[in-house]
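Before any comments, here is the structure.
Note that this complex is displayed minus one protein chain, with the remaining chains in position.
Which chain is which? They are A and B, in the order written, and residues in each are numbered from 1.
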Amino acid sequence: MTALEGLFYGLGAAGLLVFLSGTVMVLTWLERKALARIQLRMGPMRVGPHGTLQPIADVAKLMTKEDITPSWADKRVFWLAPAALLMPALLVWVTIPMARDLVLRNLDMGLFYVIAVSVLSVMGLVMAGWGSANKYAMLGGLRAVGALISYEIPFILAVLGVAMLSQSMDITRIVDDQRSIAYIIVQPLGLFLFLVAGLAELGRTPFDIHHAESEVVGGPFVEYSGAHWAAFMLAEYINTFTVAALVVLLFLGGWRWPAMPGDGALHTLLSLIWFLTKTYFVILAIFWIRGTFPRLRIDQLMAFAWKVLVPLAFVNILLTGLVLYYDLGWWVLTILSLLSLAAAFYIIFGRYGSRAERMTVRVYSTRELGLKPAVRPQAAPPPDGSPVQVDKAPAAGA
Amino acid sequence: MLGNLKGLLLTLKVMRREPVTAQYPDPSKRLPIDKRFMGFPALLWDNSNDEPFCTGCMVCVRACPTQCMSAEMKDNPKFADGTSRRRKIIEKFEINLSRCILCGICVDVCNFDAIEMSHEHELSKFERNGARAALPQLLAMGKKYQAETTWQPKQPEKNLGKPPEKPATAPQPEKVGGVVTS
Partner (left out) sequence: MVNIQTQASNQDSLQAVDMMLNLGPQHPSTHGVFRLVLWLDGERIVRAEPHIGYLHRGSEKLCEREDYTQIITLFDRLDYVANLNGELAFCMAAEKLMGLEVPDRAWYVRSILCELNRIASHMLFYGVYGLDTGAMTPILYGFRERERIVLLFEAVTGARMMHNFIRVGGVKQDLPEDFVQRVNKLTDELKRGIEECDQLLTNSELFLARTKGVGSIDGPTARDYGCTGPVLRASGVKEDVRVSEPYGIYDRFEFGIPVGSNGDCWDRYYIRVEEMRQSLSIIEQAVKQMEPGPIQAKVRRIARPPKGEAYVRTESPRGDFAVFLVSDGGDKPYRVKVRAPSFANLQSITHMLRDAYIADAVVILGSIDIILGEVDR
């Protein structure tokens, strides 16, 4: 590597870091505003017009806040945990392209690298959970391990379906392969699997069991404050952005579908804008889901991963393989995908029965229950014979 | 799945509505204070005779469930001049507003229409004991309340302080909380 190349990568990495930090700030604002709209609130309004400067105020506050270490904490583990979570979140972005050639280093095994690195982030959570010397944190950390390891499998298998379709693990080539038709249309089942497993990887509603404010009070982050807590949040939001970007790249045609006009720098700029627009729409959908759904329990989460998502992912791979092997049209895969998705939903949610079946509450009318006449005190002298004391009515009404 | 989709559709629908909340100090969005709103108790001013209604009879002090009030009475100088019917008048009155529970019992028991739940409700203070309202503040709150509303004494013939036209040699007998003593 020459010095020039080193400078290029150094500048690129710095630029990426700045871009991602900026994105996180936008995302925190966006999430608060989106949730506020869903909940008929206004969200942040104080700092700047419509609270647009709120993220800056947040950063200033978090950086100046006292950083507390619990006295029982395993200090090395406790302080290393944020870095262990943040590093993989940043490293993933080495190979994620935001437009053609707008990537730090395009790898032939890009998808493989992304998955391999992103799985490391669970280390940060379990370190935080263990190091905090807090039972809630530990429960949260262990929950995170259980959930992330389970959901890694459908996540990888869903990615595999895409890799089979494009015959490549190179993300740029996958995007190029979608120039005529996006994979969301070819493989809706794959998108469903990827999005659900991705939400679970992120620990976002309905799979946010490791934060679970109402159960484990914020989980692994419960003892963190100030800058270290900020590092966790940075990692969380970068991961959210990563998953949304991957959804766009793998299923929504990235910057290519439909193709952007122009060439050279203009084309790159338009592509970037188009890519970011799509990504933000996916992120808004994630926020929308967060604003609607309750949380699953840990055993239900595991059951969903192993009993539903993993088999479905294998079905997805099988169908893709069959279609590719017999060289059928892409629409065959679409139909088969949708059919298996519908069948899966029918099987999972069929057990709750129809609305009438699960209605276990019956309303009895008062007539059915036999309403007796009401007992109202009568103005009768009390049994001990003392006179009822009535002599003066206070002023009633205004 | 249908239930989940319904929920998603609902939140999507709601997202388009105007928020029901408002930015706090926005004066245009403030809820109107209702006529019956019970804020902190305030002492009222008898405009007909330019003195407070309150005679310091201590009925409210005794009826208060939280003992947040204290009062002291004095001989009314105006009574000596013959310009007032009130033999006694309030000298010191203090309500610890942070202790007050806004129950309105003091208003119910008052025989002189002297105390009323005003529309004051902001309690932020800078000093530790800043919420202890003394007589001038309570009267100011009462005057503000009287100016803002159409408050009238419930028993004007009995409670207005203007002396009768005839010379004040035979003052009206005053009830000093006799009804309420336990």
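Definition applied: a contact is a pair of C-beta atoms (placed from the backbone, for glycine too) under 8 Å apart; a residue touches a chain by one contact, two chains touch by 3 or more.
Predicted model, so just to flag it, every value in this text is computed and none were measured.
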Neighbours of the unshown chain, displayed set only, are A, B
Taking the entire complex into account, which one of A:97, A:206 or A:220 touches the absent chain?
A:206
Which one, A:91, A:133 or A:227, makes contact with the chain that was left out?
A:133
Chain not shown, touching residues in subunit B
1-4, 6-7, 10-11, 14, 20, 31, 34-38, 63, 65, 101-105, 108-109, 117, 179-180, 182
Contact with the hidden chain only, please: which subunit A residues?
35, 38-41, 72, 74, 130, 133-136, 138-139, 143, 205-206, 208-209, 212-217, 290-300, 348-349, 352, 355, 358, 360-367, 369, 371-384, 386, 388-394, 396-398
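We adopt the following convention: only the chains that are shown with their structure count from here on.
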Which whole number of Å gives the spacing of the CA centres of subunit A and subunit B?
53
Quick one: in the complex, what on subunit A touches subunit B?
34, 36-38, 40-42, 45, 288-289, 291-293, 345, 348-349, 394-395, 398
Contact residues on subunit B for subunit A in the complex?
1-2, 4, 7-8, 10-12, 14-15, 17-23, 36, 108, 154
